[in-house]
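Here it is: the structure, laid out below.
What follows is part of the complex, with its chains left where they were.
In this document, chain identifiers A and B correspond to the written order of the chains, with residue numbering beginning at 1 in each.
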Amino acid sequence: MKRFWKYLLTAALLATPLVATWAQDAATPAAPAAEAVAAAAATVADAAAAAPAYKDLEAFAGSPGYAIFTTNNLWMMLSTALVFIMHLGFATVETGLTRSKNTVNILFKNTLIPCIGLLTYAIIGFNLMYPGGDYAGKWFGFSGFGVSVSDDIANLTDTYNAGYTYWTDFLFQGMFAATAATIVSGAVAERVKLGTFMVFSTIFVAISYPITGMWKWGGGWLNALETPFYDFAGSTLVHSVGGWGALAGVMLLGPRIGKYSADGKVRPVLGHSMPLATIGVFLLWLGWFGFNGGSVLSANPGLTSLVLVTTCLAAAAGGVTSALTSFVLLKKPDLSMALNGILAGLVGITAGADQMSAMSSVIIGGIAGIIVVISVLFFDKIKIDDPVGAISVHLVCGIWGTLAVGLFGNLAGMAQVVSQLKGIVSIGLFTFIFAFALFFILKMVMGLRVSAEEEIEGLDVSEHGAHAYPDFQAAAEK
Amino acid sequence: MKKIEAIIKPFKLEEVKDALADIGIEGMTVTEVKGFGRQKGHTEIYRGSEYTVDFLPKIKLEIVVADSVVENAVAIIVKTAKTGKIGDGKVFVLPVEEAVRIRTDEKGDKAV
């Protein structure tokens, strides 16, 4: 165990300068590629200043472009609502797959994370992630604290962007941001100290996520590669980022008490409510209609509808292959694996949802469903104890999905594979090191893990002085 | 008075209760328990790890009866709860020194 992360850490430290050079090479010659849709957001904040604006909002409302702009913006707002509900999906999946003695704790974290995430994104994250055209092709940029519309007319019309207003942009991106921290929450559940985790999440979502996000979506260096790195809706930028944070946390925390017997055999720690877990996965799937559909950044009918089809087919394929894989490997049709498989399919298709045929999306999702089962078994074996399978779903399938953009669909090709690897490795290294260092510092300062007694008693009582199901308490407190 | 404690399979509860009612026993207390015995639990799998459910759900009946009734009651329980398969359970008989009906303060055999 110890050796495992020492190895990883060393590798990471060695690799950093390497990747930096490599990326720099790529960035120098290439002009910022004008990717029609996905990267449109990148150069937005300052575009507004330059472009000709409408006299006033009335004038805009009377202009021929008003109807389609309103429709586009409406789609983005609803996508925002759908991404929002993913937070409930995460909350219920994680609650369902853990023990009832830690339920209040998980619900508390997953309720507060989107709250904190939105606030920090308003204060700092949005302007770190989308610093504007001045920072195109860069590693880092920042355009000042807070959100506000300095120039109403420009920011609330299609002068800002063809697909949405400034406010919609902020809220849609803000809903994405908190997702990364929520992913971590599941993996470190049932033993992490509440306070420590809240501090971690806040910093992670305020700083780490927007910086790597800027590399691609904010028009940064990954977007400026000759063959630009491609990550449509965030297999890497959102899911792997969360997954790397999760991996760092789990490595520093160690497994839950009782997860491994004295002789090192894996012992299952049963989740306490399969209905909650199932509700969560369906809500996540629903949310993905907005997560991927909204990532078109307009209501473009052909593109959005294609994205919904690839998204749903990948989810369906992931569900089926993971059920089959678990049936073959484990002899029983395992519900929790089928649920993980659906999420795996969704994460897998996310990087290339707008570039795939129906058939490719089935293949990508189907492979993700197989990968996730094997990955869960693998991490259990190497004693990376991840109660909800977050690392397998978000990190492993996030990497798979990002790679798949180079293997299937419109962008397939060796050059793309290389760019995808650059993105995966560079963002992985940055995020893992950031998260590891942050968790490590917090471990020194605040402590990372509750005491064994508190863990056995359950975090609900020890951290919150509360019970999730007081009426059924006797049963709950084993 | 004696207390009969019977550990039986849960789905037999209804039947045993009815059989006891037939011989006039109409008071008993039931607890959901888990039993560990020769009947080994099944192996289950959760997310790829096997585990054995050692403790199987059983029902414990507690029935306090007058000495004269004990033998018959035990026989009825044994007969009714038997499936012949492993894990059918046990019946134990313990001595009881006193019994009080809370509502009436009645004591002894009248109380049960």
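Quick note on the criterion: contacts are C-beta pairs under 8 Å (C-beta built on N, C-alpha and C of every residue); 3 or more make two chains touch, one makes a residue touch a chain.
Computed from a predicted structure; not experimentally measured.
Summed over the entire structure file, the copies of each protein chain kind amount to A x3, B x3.
As a working rule, only the chains that are shown with their structure count from here on.
We define each chain's centre as the mean of its Cα atoms; on that basis chain A and chain B are separated by 53 Å.
By the touch criterion stated above, chain A contacts chain B in their complex at residues 266-268, 270-271, 326, 329-332, 334, 336-337, 373, 376-377, 380, 389. Contact residues of chain B toward chain A in the complex are 44-51.
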